[in-house]
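For this depiction, one protein chain was excluded, whereas all remaining protein chains were kept in their positions.
Letters are used for the chains, namely A, B and C, taken in the order the chains are written, and counting of residues starts over at 1 for each.
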Amino acid sequence: MRLAFFGDIVGKTGRRAVEDHLPDLRERLALDFVVINAENAAAGFGITERICNQLFDLGADVITLGNHAWDQREALSYIEREPRLLRPANYPVGSTPGAGANLYDLPDGRRILVINAMGNLFMETLDDPFAAVERELAAAPMGVVADAVLLDFHGEATSEKMAMGVFCDGRASLVVGTHTHVPTSDTRILPGGTAYQTDAGMCGDYDSVIGMDKEEPLRRFTTRMRSGRFEPATGEATLCGVFVETDDATGLAVRCEPVRIGGQLSKYIPD
Amino acid sequence: MRLAFFGDIVGKTGRRAVEDHLPDLRERLALDFVVINAENAAAGFGITERICNQLFDLGADVITLGNHAWDQREALSYIEREPRLLRPANYPVGSTPGAGANLYDLPDGRRILVINAMGNLFMETLDDPFAAVERELAAAPMGVVADAVLLDFHGEATSEKMAMGVFCDGRASLVVGTHTHVPTSDTRILPGGTAYQTDAGMCGDYDSVIGMDKEEPLRRFTTRMRSGRFEPATGEATLCGVFVETDDATGLAVRCEPVRIGGQLSKYIPD
Amino acid sequence: MRLAFFGDIVGKTGRRAVEDHLPDLRERLALDFVVINAENAAAGFGITERICNQLFDLGADVITLGNHAWDQREALSYIEREPRLLRPANYPVGSTPGAGANLYDLPDGRRILVINAMGNLFMETLDDPFAAVERELAAAPMGVVADAVLLDFHGEATSEKMAMGVFCDGRASLVVGTHTHVPTSDTRILPGGTAYQTDAGMCGDYDSVIGMDKEEPLRRFTTRMRSGRFEPATGEATLCGVFVETDDATGLAVRCEPVRIGGQLSKYIPD
Partner (left out) sequence: MRLAFFGDIVGKTGRRAVEDHLPDLRERLALDFVVINAENAAAGFGITERICNQLFDLGADVITLGNHAWDQREALSYIEREPRLLRPANYPVGSTPGAGANLYDLPDGRRILVINAMGNLFMETLDDPFAAVERELAAAPMGVVADAVLLDFHGEATSEKMAMGVFCDGRASLVVGTHTHVPTSDTRILPGGTAYQTDAGMCGDYDSVIGMDKEEPLRRFTTRMRSGRFEPATGEATLCGVFVETDDATGLAVRCEPVRIGGQLSKYIPD
């Protein structure tokens, strides 16, 4: 299976990057399935039905979220109607709308399990992400029920993310981090066959502070006071993500490369 | 000036990577000056005089530190005798041994200001890093006193690190992050001319959890209990860093590329 | 039922305060059941079998723990053999030795459920404490299975502790906090009948920094460096806790008062 994952869409410029590059890329890389984290798609904060539909139209098969999942309150009801939208699986069971994982059918009958989970280190804590991921992996084991497994692990600490990679190694096709809004260059296949990258990076304008216009964040760091709101930067975004090719017999990765197109960062498109 | 910076050396395998690749690289890239963060060089925790001397012999001109600066207590007195060893500049003034910045003379008379500072977000807090960096930049302004300025900003949060890049843009040759032990692929020159990479990555074994043998970190994440000590992983390390070429007239960067050699990560050596 | 709870025993001086005052107090207040948090009893860090036995001999019926539960590694096996020793109930199910709650029989046949749980705010996170407490309350409902219910909620943030009081109100006899090592004066019976005090305070020497000799903590705060180990202060300790009288028909509190005897704090003994 040929998969691509793209990190946190930040604002209009991030959506524009998807519009400008995804349709092409989907064809060029012969992608079977595309997952996008869009927790910051709505002006930096959360997601709306309109934006999800735009992203689905542009070639996203599944959309994942993170700590900004509920910034737009309509997401609370919309997610109940839209199985292609996932929120972290380690939100409390019972009280949280939507799902944290789902098994999706490809047109050709193959099936992919997509999981979204959130780290606990240096973040508002949810339930144990390792237990939640274990539960989801067990519900649709790769090579038995799922032909491929993709985990978007939304977290701050590199230690927790690398530990999650190790935890899933051999049981998932791809473990990729989100949330820091900076792509890492540690793209590789772990010893057990799981592709891994600590962070996918954002689809946003890197001439910024994690996607936001530079003025206000800098003022907060230097004065310790809030002077205004965070607004997404508006320069050209870089589409940032990961491309993975799996072995359909096992679900394990046979190839994993980064994707970076447009904007401030150095260009990288897998051949 | 042709500069290279390498991220946190983790344990013996990290030192070995420096030994295996730095002498060659120094020649190949015609490096004028090399700075290495070595806060984890001594079995993962701190630094010793013996290790510093080994690194100086291998081609390091200056060594920087971070939150692990004092893990080996001999560093407290050693740093008073060794001007080529820096600890974060935002430790309290008056009570902290050593210096957080120094101006170094190259054999040809050019001078480089090296600053080490530590972030406050998600870390044990020191004094304001922005104020400390401002103070050091003002003491030896680039283009006036210093021919180049290199800042190792040791921090966890990408937001604080990108803000520091913005803060120094036009006033430093290179702002590079350390501490997360994962290299980022956002290497670039900011609009004002300062080269920037959010994290240099570690010089350590990436088949690990941030350089440590996988077992114990994984057990702590899944059981929430400590079962043993953290030990550096012992597989082949990847030498990770950044190469920068500056314009001697201004100190600004004209070229910036990542460096990754050996071990688990994809190889990248500037031409 | 007449209950007393005492907060974190810190070191030898804390154990001495129990020795000096608990036998007397047990008689004077005609106590039916005594619970003591002893996470810092072993030289400030953890608990041992020998110390538990000493505390049981002095009149403790049950001992609770917190984030320092496993500082002494013998506790990991000892807790498996000793049902009167509890660790926080929100440690991961399956991998953690010992229990987080138990139902205890009084000589006269009445039964008390004792729960230990740990907060997640500003602490190393465990599983959701609210879900864990809900599960334990449901397993032995007050007025149905248990004649009284006592919860030691070990946490940092007053907001999380007050919320836990509200959460249990009407379903427990006493919700009392530990961990901050400072007694609060908000002792009261909540609207639903549950006695509540945000923190019981420590049984330790208050001429200190939370029970530890003042020098090292002060040095760390002012220099941001570690110069030595934390050692318990050795002056006379104050026995700090809460006394509660319940209605055996409902388990709800009819009376709740603080207890403070000896050392630096103002004395308070219920009539």
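As a convention for this text, a contact is a pair of C-beta atoms (placed from the backbone, for glycine too) under 8 Å apart; a residue touches a chain by one contact, two chains touch by 3 or more.
Here the structure is a predicted model, which means the values were calculated and not measured.
Among C:Ala43, C:Ala140 or C:Val209, the one in contact with the hidden chain is C:Val209. When the whole complex is considered, the residue among C:Ala43, C:Val182 or C:Met225 that touches the unshown chain is C:Val182.
When the whole complex is considered, the residue among C:Leu58, C:Leu103, C:Met162 or C:Ile269 that touches the unshown chain is C:Met162.
Here one chain is not drawn; of C:Ala138, C:Leu218 or C:Val254, the residue touching it is C:Leu218. Touching residues on chain C toward the chain that is not drawn are 122, 128, 130-131, 156-160, 162-164, 166-167, 180-188, 190-191, 198-199, 201, 206-210, 214, 217-218, 221-222, 258, 260, 264-266, 268. Taking the complete complex into account, residues 70, 76, 91-92, 95-96, 124-126, 222-226 of chain A touch the chain not shown.
Residues touching the missing chain, restricted to chain B, are 92, 120, 125, 127-128, 131 (touch as defined at the top).
FYI, only the chains that are shown with their structure count from here on.
Counting the residue numbers used at the interface between chain A and chain C, over half appear in both copies, so the two copies meet with largely the same residues. Once the centre of each chain is set as its mean CA position, chain A and chain B turn out to be 29 Å apart. Rounded to a whole number, the gap between the C-alpha centres of chain A and chain C is 42 angstrom. Residue positions of chain C touching 2 or more other chains: 92, 125.
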